[in-house]
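And then chain A:
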Amino acid sequence: MLAALLIILPLLGGLLVLIAPPQRAKHVTLAVSSVVFVYSVVLAFIFGPHWGTDEFALTGAVTWLDGIGITISLGADSVSLLLVLLTTLLMPLCIWGSFTAITDRLREYYGWMMLLQAAMTGVFLARDLIFFYICFEFTLVPMYFLIALYGGSNRARACVKFFIYTFTGSMITLAGLLYIAWRYAEIAGFWSFDIAQLTSFAVDGLNNYPGLSQYEQAWILLALMAGFAVKVPLFPLHTWLPLAHTEAPTAGSVILAAVLLKLGTYGLYRFVLPMVPLAVVEYAPLIAVIAIIGVLYAALICWVQRDVKKLIAYSSVSHLGFCVLGLFALNPLGVQGSVMYMLNHGLSTGALFFLVGMIYERYHTRDMTQMSGLARRMPVWAFFMVFFVLSSVGLPGLNGFISEFLCLIGAFTASGDAGAYPGVLGPWYAAIAALGMVVAAMYLLIMVGKVVFGPLKEPAVHHSTGEQSHLPADLTLREIGVLVPLAVLCVYIGFQPRTFTGAMEGSIEGVLAEYPATVRQQQILQQADLPHFDNAGLVLTMPESTDIGEVNHDG
Partner candidate 1 sequence: MADKIWFLIPELILLAGVVVVSVLGLSPRKMLRDCLPAVTIAFLLIACVVTPFLYDSDHVSRFHSVMPMLGKYVNMMVCIVGILLALTSAGLIDRRQEASVQSGRAVFDALRANRGEYYAFFLLSLIGVMLCAHANDLIWLFLALELTSLPTYVMVAMSRPSRLAQEAAVKYFFLGAMASAMFLYGFALLYGSTGTIVLTEMQAVFTQQADSEAGINTLGIVGMLLALLGIFYKIAAAPMHFYAADVYEGAAAPVTAFLAFVPKTAGMLAIIMLLSTMGWFSPSGNLPQPILTMLWMVAVLTMTLGNIGALLQRSVKRMLAYSSIAHSGYMLIGIIAGPAAGGTGIDGLGAVLFYLLAYGIMNTAAFSVLAGLERNGQEIESLEELAGMRMRHGLMAAVIAISAGSLLGFPPLLGFVGKLYLFIAGVNAGQIALVVIAGLNSAISAWYYLSIVRQSIMAQPGPQSEVVVRGEAIWPRCAAFLAALAVIIVPIFSWGLMKAADRVTNSPDQLDLLSETQAYQAVKTDSRNP
Partner candidate 2 sequence: MTTVLATELLTVLTLNQYLLVSAVLFTVGLVGFLARRNLIVMFLCTELMFQAGAIAFIAFSRFHLEVSGQVFVIFILTVAAAEAALALALVVLLYRRKETLNAELWSELRE
């Protein structure tokens, strides 16, 4: 039950905050979250031999609703542990970053942060569907209150929209998950929500009964996408995001972008890909097209934004499109890229939200037209801004490039004729999505050009709010301290992605285990329908064994 402490400690921290004096709340939470971070790093070492494999370690379970098969079972494989590390790293930074921004209702604020951390960690560690769902949903509550109590002027609308949108989606997801569990129960004779069991059942069946049919899988895919796609968010289900981001307090935006959105992609990775391979193979092109539309659509919208924060929010939509595209490439490169994207987007977009927050704390505005050339007033800030923008743009040598590149090359090579992992996308998908790279450079650099560079123009501080910022013109050491770890990681990942990609290899191979056979099977079916389906000379290399039941693990 080593992993359980990752959830329990923040919960205890939350309780501790409630009894601490308000002015000490931030220190308490910072201490607790730092301890959790250190502990998670220790766990990463304890996890040691399991890195690079698809095994789950740090497992443990407590029975809860036994008769209906619900246990609280935890465990981590390499991907989930990495995401846990991302969470535990960001949380102390968020708390540290909020020291001056939050001035009232301190205990509640930090209490919610702790709860949020517990819930997010729970999502990544859950090995039981229902426990996963509980944590997945519960993240809404702290976020709701963070926006509702500490947000901007339009926060009421933002938090309700955020809540209801994601809640609606996940209700449908719950139905889909229950359906899988039911089918399992029908055959097994008892209910179980163990993710591993259900996954193996969904694909391979149980006791000589077949797994889920393609028709069922399609419906389940739809149900699961309803929840996860909203969370990601995929076009056209993204409209809650800009609003929520714009209104949330800085730390809230950071967490929202860095971790909460990843819950959606993590859901896709953990449930959609392994559980419904037949449907995924059938609908991956459609999802990829939606993702690509999202990439370009959001990118163009970013271009015309005036509010910096909204711009970055829309850029999240655009970026996560790449992430989903990589996921549905269904080959190791794409999925590696996608998981890397989850980490990298967390680091760079998180940092960008921090930076915007720092500006907002000083000038109480984020309107691009009101400020210009801030590099002159705050060179350190400008350095970090440009740095993270470049990371976000995908400059090689920084982290963003790694993931973007892998996602695109994954999608590119995901054509039916690819060797070990044939896919259902292809060059065109990647080529069109890659236009997003260009547009991303446009809108981000235009933003930088307007805000960071150019002749100095500082917004008049709104006296109506009555609060003159107590902060110095440029960043304080605390603020630099928040950004530096992120920047260091960005560079490290940029030059040593192997640390991470190698760690995830096994898990990703496990997730993709079904796909080569499934795709080939579908190709055979398609070919039966259309003997000359590609006049461009695409020749299929057909494996000798085309039995879908036989899965070729290592070729």
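Definition applied: a residue touches a chain if its C-beta (ideal position, glycine included) is under 8 Å from a C-beta of that chain, and two chains touch if they have at least 3 such contacts; residues count from 1.
These made the cut because all candidates are chains of the complex that A comes from, given by their letters.
Since the model is a prediction, treat every value here as computed from it, not as a measurement.
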{"item": "Among 1 or 2, touch partner of chain A in the complex", "value": "1"}
{"item": "Complex interface listing, chain A residues touching candidate 1", "value": "61, 63-69, 130, 133-135, 137-138, 140-141, 145, 148-149, 156, 160, 163-164, 167-168, 171-172, 174-175, 178-179, 181-182, 185-186, 188-192, 194, 197"}
